[in-house]
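Shown here: the complex without one of its protein chains, the others still in place.
First chain written, first letter: the chains are A and B, and each begins at residue 1.
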Amino acid sequence: MSHRLRVNPITCQAHGVCAELFPERITMDPWGYPLIAPQPVPDELLGHARRAVAACPTLALLLDRLD
Amino acid sequence: MISSSAAAPAVAIVVNSSTPLWYITRATGLVALVLLTASMALGLLASVRYASRGWPRFVTAGLHRNASVLACAFTCVHIITTLADSFVPIRLQDVVIPFISAYRPVWLGLGAIAFDLMLALTVTSLIRTRLSYRIWRLVHWAAYLCWPIAVLHGLGTGSDTPVRWVLLLTLGCVAVVAGLLGWRLACGWPSHPAARLMGALALLLALIAGGAWLTAGPLHPGWARRAGTPPSLLGGPSAAAPGSGGAR
Partner (left out) sequence: MSVTGPPAKGGQALPPRQLPRLLQPGAPLPLAGHVSRYGPVPFRRSGAELIAEVRRAGLAGRGGAGFPAGRKMHAVAAATAGRKPGLLHTARGSVVVANGVESEPASSKDKMLLGRSPHLVLDGIALAAAAVGASRAYLCLHDGHPGLTSLLRAAVTERERAGVNRVPIQVTEVPGGYVASQETALISFLNGGPQRPAFVPPRPFERGVHGRPTLVQNVETLAHLALIARYGAAWFRGLGVPQSAGSALITVSGAVCEPSVLEIELGTRIGDLIERAGGPAEPPQAVLAGGYFGGWLPYPAALNVRMTDAGLRGAGAALGPGVLVLLPASACGLAETARTIWYLASQSAGQCGPCLNGLPALATAFDEVAFARPGRDTQGWARQLLALVAGRGACHLPDGTAALAASALRVFGHDLRRHAASGPCPRAWRAPVLPEPVLPEPGGQDPTP
């Protein structure tokens, strides 16, 4: 089972915590907003993804289950 | 060991409880204040987006969370030991309902308010993912109320206020938060210069007023009586020097 990572662009305030905690899938654009790789998140990286989602100060990062 | 003034009224010996509970209450109260200050400081650091090579943002976020939880824990111990200490007339309801206690009602009441706010902050943060972000954020602004109220509670209720290192510690906490608040006002809300100026002025006024109150209040002799300590717990004219265990 894999998951998809996406961001709510309205709530995101460019804190940048997600890119620090999940650099495998999240990088930052020139203005500090997250660039999320489109591939699904495999199970072995799920822990990092969950940690990034929980750490977002505005809860803008979202993890959806793909089934 | 309880020393009482029953035998010789002319001898000014103050009444105190030397049970461990009283010491633990004071100690945990101070530690809770330091932790709450750390939490405020880290929260302010997060809001100005501070980050450096060796200090990424998730460190600020994580430490803020840890400091807040620890502050809660120490506050709970502080409250439990106060309740368990039968020497002071503080009941369970005084913990959550302000201004109804027999012991220094106003200043203890502030502690109750600060605790209520801490509960709101903690509970909403624990269930963050189930709340709307807007509601969580609205409640979280209460942190700006909670911390100063806790400081005033400590200064007003605490019997150690005149003790030099305690005073310096408290003032140190205030300095840290005031400094970071000033930083936040300088960095944030670029489109509202008027509001920022007002905020800075308010901060300055608050510090001045606080300092004035401190000098005229807790640091002025006779504070214990003026603050509302029940007469049965007061001795005669206090001959206790600072550091002797504290006048009640």
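Here are a few things to note about the model shown:
Keep in mind that, in the parts below, contacts are C-beta pairs under 8 Å (C-beta built on N, C-alpha and C of every residue); 3 or more make two chains touch, one makes a residue touch a chain.
In this text the structure is predicted, and so the values were computed from the model without any measurement.
Put simply, the hidden chain is in touch with A once you look at the whole complex.
Residue-wise, the contact with the chain that is not shown comes from A:14, picked out of A:14, A:46 or A:63.
Where subunit A meets the missing chain, the touching residues are 8-14, 29-33, 35.
Note that only the chains that are shown with their structure count from here on.
The part of subunit B that touches subunit A in the complex is made up of residues 46, 49, 51, 56-58, 61-62, 128-129, 133. Contact residues of subunit A toward subunit B in the complex are 11, 15-17, 20-21, 54-55, 57-59.
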